[in-house]
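Omission of a single protein chain aside, the complex is shown with its protein chains in their original locations.
The chains carry the letters A and B, assigned in the order they are written, with residues numbered from 1 in each.
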Amino acid sequence: MKRFLGFVRKEFYHIFRDKRSLFILFGMPVAQILLFGFAITNEINNVDIAVLNQSKDVNTQEITQKIDASKYFTIKRFLTSEKEIEEAFKKGDIKAVINFEKDFSEHLIKEGQGSIQILTDATDPNTASAITNYISSIIQSYQQQQNQGVQMDYQIHPEVRMVYNPELKSVFMFVPGVMTIILMLVSAMMTSISITREKELGTMEILLVSPLSSFQVIVGKVVPYIFLSMINAAIIIFLGITVFKMPIAGNLILLGLESVLFIITSLALGILISTMVKTQQTAMMISLMGLMLPVILLSGFIFPISSMPPPLQVISNIVPAKWFITIAKGIMLKGVGLGYLLKETLILIGMTVFFIALSIKKYKIRLE
Amino acid sequence: MKEENVIISKGLTKRFGGFTAVDAITFEVKKGEIFGFLGANGAGKTTAMKMLIGISNPTGGEAMVAGFDVHTQQDAIKKNIGYMSQKFALYDDLTVAENITFYGGIYGLSRKQIREKRTKLIETLGLGEIAHQLVGSLPLGWKQKLAFSVAMLHDPQIVFLDEPTGGVDPITRRQFWEMIYKAADKGTTIFVTTHYMDEAEYCHRVSIMVAGKIEALDTPKKLKEQFEVSSMNDVFLRLARNIE
Partner (left out) sequence: MKVIGYIIQKEFKQIFRNKGMLPIIFVLPLLQLLILSNAATYEVKNILFAYIDEDRSASSRELIEKFNASEYFDVKASYVNYKQASEAMLKGEVSVLLHIPQDFERNLVRYKKTDLSITIDAIDGAAAGVESGYINQIIQGFNKKIRLELLSFSNGNSKPVRIETIPSFWYNTTLDYKTFMVPGILVLLVTMITLFLSGMNIVREKEIGTLEQINVTPIRKGEFIIGKLFPFWVIGMGLLTIGLILAKLIFNTPMLGSIGLLYFYTSFYLLVILGMGLLISNYTDTQQQAMFIAWFFVVIFILMSGLFTPIESMPKWAQWFTELNPIKYFVEVVRMVMLKGAGFTDILPQLIKTLAYAFVLNVLAVWSYKKVS
């Protein structure tokens, strides 16, 4: 045990001596969470649009004003002909064009019906459909204003309640996601690289002939990273609460414990990677290329898993990050306790055991 | 024999901040000479050598290597010297033949020259059977001999060897020194650092560096006489103790 502690201390020295790596290890997650917390949002805000008004009457001007007044849109310019639409889209500085038909007011008054075309640049379908929805609802509310006084019978009045995130803030959705990405990549990368580094430099052999068991060697290498990642997790949660006003509806200690579990899962994955490769370069490329995009895309961090094609929904189950994001959102936003997160927690534990068992097996094969 | 100095160092100095790693060393090395550059670990040998081979800028003093100035003509120096470092510097993931081709190529040898050299080298080293094996799979002794040959590939005037025989068995060391003698016979100057004192006996002249300064410089025989001892090992110990 004493020998083992001495070894762990050596690993800590390694990490803390290297000021540059230390700065990277702590500075980068902080910079990222701040940057992303503010900047990553799929809310629609101040989108530049153009208006092609072929009737220039009272109603069209009122609608135009209403759209310009909303925080979602800024009318950047007015077009004079349909020819200009294509040009404007190709240049890419506006995302949508509102096209009022000729004699809009006249149609509206005489026939009770007017039509407005909403043209969107749908190269980004996400934004395009959001823009269409927002503009439609502004026009709907204008229509309701016009219809005030007209008696509407047999009205069903739905009352919609948004729970867990009533203001629909996307930062609440992204902070748990960013935290997951950082913990996963930092932990898995750091371990896989630091172990392969010793292999490559030949120092691993020296450690293995020491009286420490190979299990102790691996654990000793991993322990410092558990601490570092825990500090990282704490910093991220702290920034989430103070800077982004994330509610922690549930138990903070539970969140901490689940984070430790997830860190250990990631480290186990890192160990597994290191048993499969010979060089640091390969270890890095696997942990960077192999983990980065799947973790961003298949974890539910940005895109809802339930909307993916069924085969991808199945694949997403093997991404540990998916389970941790569910846990983090559950504790932070829904305020649930362990009882509700039992399945996710057990899956993470299961994955950890699996990674470690596989690593031990691979390791033994190599020694023989 | 005409005495021609191929390395001339006058007060060569390297400081890192307040620490003087190499303190105004002055010496000459003659053409065809095997010059031993001795010193304890951290005495400044490697730093001094790095200035001479043009990968470290001197803080002060002057030196000429193969007739070129280390301050201004580093590129010309590099064309005329070979270098083999204490770290093994061939590519493990290239074969023997590929390593030779690569280094020949970056020294600007023609394709024909490279082919001839490669064939000859593989033959003299007896590497015929393993010429197409990865260097990483060779035993250390063979790697070192190969590294030396590669450093000699472009027929440099001077070869700098930085602790070339570290970790090698006595038989291979012996063979290695035979290669060094052969090269010296052909007129190549050998500048070698080592901390094996028996190897120091093989050198024509040795200098001993202690704490950044050259404390002794002469033939092994004269040094032993001067310090009244029977081996270079004792010379070295005497010097180190005096300083302390």
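To be clear about the criterion, contacts are C-beta pairs under 8 Å (C-beta built on N, C-alpha and C of every residue); 3 or more make two chains touch, one makes a residue touch a chain.
Values in this document were obtained by computation on a predicted structure and should not be read as measured data.
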The chain left out of view makes contact with A, B
Among A:Lys2, A:Arg17, A:Lys83 or A:Arg161, choose the residue that contacts the chain missing from this document, as touch is defined above.
-> A:Arg161
Taking the entire complex into account, which one of A:Ser187, A:Ser274 or A:Thr326 touches the absent chain?
-> A:Thr326
By the contact definition given up top, give the residues of chain B that touch the hidden chain.
-> 50, 53-57, 74-76, 78-79, 81, 83, 85, 87-94, 98, 101-103, 105-108, 134, 160
Can you list where chain A touches the absent chain?
-> 18, 20-21, 24-25, 28, 31-32, 35-36, 38-48, 89-92, 95, 108-109, 112-130, 132-133, 135-137, 139-140, 142-143, 146-147, 149-170, 172-173, 181, 185, 189, 193-194, 197, 277-282, 284-286, 288-290, 292-294, 296-298, 302-304, 306-309, 312, 315-316, 326, 329-330, 333-334, 336, 340
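Just so it is clear, only the chains that are shown with their structure count from here on.
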In whole angstrom, what separates the CA-based centres of chain A and chain B?
-> 56
